[in-house]
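One chain of protein is taken out of this complex; the other chains stay put.
Up next is chain A:
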Amino acid sequence: MIRVVTLDPFDDKQLAKFNRTLYTAFGVGSEHSGTAEIPAGMSEPLDAEKLLEEVKGIRAYKDDKVLLLTSRKLKDRDLPSGKAPTSGFAKYGKDRAILSIAPFKDLEKDFKPIARHALHQLGTLWELHHCLDPRCSMYPPWTPSFNQGDHIFCTFCREKSEQKIRLAKS
């Protein structure tokens, strides 16, 4: 089950559409599971990694994947090989991811790129690596063409995600 938890107010209709898109992409149920508050002392831009560890008040089962949705900016990560532009973050194979819609206007107007980013973060939770196919949602999200693509997976990534989901269910 995918649980979308909002950290800021969003339109319910748009959230319902967003959940339908996630359901279509992964074939598992997706729902809006309430809101959570950003921990005190964290200011914008938010440290995504720290936020995922410290956010509280999220109720989910063990196999659930939680996607936190915020309209605030996330801080770019300093990595050994350079600075990584960060619009979302997910720990590989874990159960929580965060996505910021700050780089976009809003959920309605830029629905496609936001959904594509959401698929990317949830794919990371299901142990998908970055993909070579520019049309796939697992393509590195900082590339210029990423936001122009559809919210779909390539054949390889789709099959791999289905396999991981089957394993998680069994």
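Heads up, the rule we're going with is that a contact is a pair of C-beta atoms (placed from the backbone, for glycine too) under 8 Å apart; a residue touches a chain by one contact, two chains touch by 3 or more; residues count from 1.
The rule is short, and it goes like this: contacts and distances are computed from a predicted model.
Per its UniProt entry, the chain excluded from the display bears the name "Transcriptional regulator", taken from "Heme chaperone HemW", "ABC transporter related protein", "MoxR family ATPase" or "Transcriptional regulator". The omitted chain makes contact with just one of the residues A:31, A:49 or A:110: A:49. Checked against the hidden chain, the listed residues A:89, A:126 or A:153 yield one contact partner: A:89.
For the chain left out of this panel, the touching residue among A:109, A:129 or A:166 is A:129. On the side of chain A, touch with the chain left out of the figure occurs at residues 49, 77, 79-85, 89-93, 124, 129-130, 132-134, 140, 142-145, 156, 160.
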